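Reviewing the structure listed below.
Excluded from the complex is one protein chain; the other protein chains are retained at their positions.
Order of writing sets the chain letters: A and B. Residues in each chain are counted from 1.
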Amino acid sequence: MSEALAIAAPTARKREPGRLWIVPPAALLALLFFYPLALIIRQAFLDDSGVANVAEIIRVLHSRFFVNALINTVTISVTATAGCLIVGLVLALILAFVPFPGSGFIARLIDTFIALPTFLVTLAFTFLYGSAGMLNSGLMEAFSLPLPPVDFLYSTWGVVLAEVTVYTPFILRPLLAAFSLVDRGQIEAASVLGARPFRIVRQIILPAAIPALIAGGSLCLLLTVNEFGIVLFIGAKGVITLPLLIYGKAIQESAYQVACIIAVVNIALSLGLFGLYRFAAGRLGV
Amino acid sequence: MSAVAFTGPSVMDIDAAKIRGAGSNVHFDKVSVAYGAHVVLHPLTLDIAPGEILAMIGPSGSGKTTALRAVAGFVRPASGRIRIGATDVTDLPPYERGLGMVVQNYALFPHMRVEDNVAFGLRAQGANKALISERVKDALATVGMATFARRYPRELSGGQQQRVAIARALAVRPRVLLLDEPLSALDAQIRRNMVEEIARLHRSLPGLTILYVTHDQTEALTLADKIAIMRDGRVCSHGPTTELYRRPPNRFTAEFLGRANLLPVTVAEAAGPKGFATARHGDAVLTGAGRDEKAGDKSLLCIRPQHLSLTADSEHTNRIVGTLSEVHWQGELTHLVLDVDGTPVRVSATKLPVALPEPGAKVPLFFAPADTSLLPEDASV
Partner (left out) sequence: MLVWSRSGRLVIWVIFALIFGVLFLAPLAVILLSSLADQWNGVLPNGLTTEHYADVAKGAAWNAVKASLVTGFAASALALVSGTWAALSLRLQGPALKRLLGLLFFIPSAVPSVSVGLGLLVAFSHPPLLLNGTIAIVMIAHFVLISAFTFGNVSAGLARLSPDFEQVASSLGARPAYRLRHVTLPLLAPYLVAAFGLSFALSMGELGATVMVYPPGWVTLPVSIFSLTDRGDIFAGAALTMILVAATLVLLLGLERITKRATGS
């Protein structure tokens, strides 16, 4: 298809002065983002006198607070992503294939959650599931209980539930796009041939959804690893993640080098997940 | 960009009479295009005369669009020069070449009204308001779209959009009009009308040089003064339309342009002073327009489906016999397929014998030497 190639190929010129146009935005990003990033790495590995500080790095990496934060971060991220995938898939299936009057509006409403601050949900959960929240007050009144019976909010589960709410739209969006491409005729033909809904979902719809699930899932992993607001607002003592630890060390303890060491680990983890997302998205054409 | 380098026609200094009188010629001088090691256009040398419509046709991937885009300046040749008129445009950016271009999907600017679309080129070149409004009116009138000036492109049908696209290209008074598959996005009925429209347009602007790229042989045959047939990045034949149709120089041309029947023959007697040679196909001795074949050469006898007849006639002195395999009645025409010693031969007949033979029957076919030509049996071209 040489003609298709010719159309896709940019106008090739030998001396293209236009190439230099990239310099201003690239320089801006380099100064404001990559230079600070490099300084984080420098400060993580070298102490103030410019000498490599291996002992400090090892001490931080073996410390209880770091290991706990790492485990928390990964656990929360994986659990929340799994939750987002399940909830997103169920909602998308219903919105796309069992639509009801107003389902388009509901889909858009869920979509606007992407634009809302993440901590909003945590704050709302305090009113809903907090020890003096609606659920506990209701249960205490109804069953005359002396103590609030529901107590998951100030644990990893509270964080996970909040993140599922906040990040499900990131799964829903690509899924709905993928479902809109599924041939309705196929589903009708399968129904006419006597296939039950579950069979149709498994054999026709899910295969079409897998690229969107993988790309959306890896994006969710990335965003949940980086999430800060939700964890900060829940403010539970036992639930410290890497971003929260960096904030604590830098701002509350002014331990910049420790913060930088943890930041390097956090950034490496995030960039790894980013690579996974780009690979998945690029490979699957989402 | 210095002022001296600007060689494209400015809208100010070329008046209508001049461009209508004589357009520019386009000259490809050993132009080749490659992407890395992949050659999409082998060195091409070709001339389009002022006021000529040259149709480049060929299957997709044959390099025809690449050749047009090289003229437009969107593809840089790996070697060779392109001249428009007296100007070597090879190193000029597209906006200094003084061209008009129409593409398959019209590419009308959706945020501009029809009149602003048509005025675009003149405004971009800094023409004055009076000239712009006159030219826009003129161009829209030429394509019969004057009453749609205030519409937006999305309010027009496909055919109307393509007219506007043509008006937009004409308004700049281009030295050369490039048409890149201009009708492919239209449905069959509108396409036929538009072919006639373009033919009419060219009659009213006889000086306009047009390079018309298409994969549709009907468009090429209807419109073009000359045709260049492209295949695998090379011109496989180039010549005046009727000549190329009547005397195709090679097998690919014969088959691509009008699906000719090609009967393998052995030359019995080289062409005489009248240009007719005789050749044998099995027992049949056939006469046809020859070139430089010598007695004993393997050759192909080219006969168009519409020139074969089931009934004898004083002119139809050639006769072959085939086995009827298929009959397709299509109203005004009946298509027959016969097997002549293993070669499928198609016949388009308007007149049929009263008793139509059944498939499987032996049927004689008659045709005139004047409608027949010999061409070299060379599988490579």
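Rule of thumb we're sticking to: a contact is a pair of C-beta atoms (placed from the backbone, for glycine too) under 8 Å apart; a residue touches a chain by one contact, two chains touch by 3 or more.
Keep in mind that what you see is a predicted model, and the values were worked out from it rather than measured.
Trainee: With the missing chain put back, one of B:Val26, B:Ala72 or B:Ala224 would touch it. Which one?
Mentor: Checking the options B:Val26, B:Ala72 or B:Ala224, the one contacting the hidden chain is B:Ala72.
Trainee: Taking the full complex into account, find the residue in A:Leu85, A:Val225, A:Val239 or A:Ala280 that is in contact with the omitted chain.
Mentor: Residue touching the chain left out of view: A:Val225.
Trainee: Considering the complete complex, identify which of B:Asn105, B:Ser184 or B:Thr343 is in touch with the unshown chain.
Mentor: B:Asn105
Trainee: Could you please point out the chain A residues that touch the chain left off the display?
Mentor: 7, 10, 16, 18-19, 21-22, 24-26, 28-29, 32-37, 39-40, 43, 87, 90-91, 93-95, 97-100, 106, 109-110, 112-113, 115-121, 123-128, 132, 134, 137-138, 141, 164-165, 168, 184, 187-188, 191, 197, 200-201, 222, 225-226, 228-229, 232-233, 235, 242-244, 246-247, 250-251, 256, 259-260, 263, 266-267, 270-271, 273-274, 278
Trainee: Could you pull out which residues of chain B are in touch with the chain that's been left out?
Mentor: Residues in contact with the chain left out: 8, 72-74, 93-101, 103, 105, 107, 109-111, 120-121, 123-125, 152, 165, 168-169, 172, 178.
We take it that only the chains that are shown with their structure count from here on.
Trainee: Compute the distance, rounded to whole Å, between the mean C-alpha positions of chain A and chain B.
Mentor: From the centre of chain A to the centre of chain B is 56 Å.
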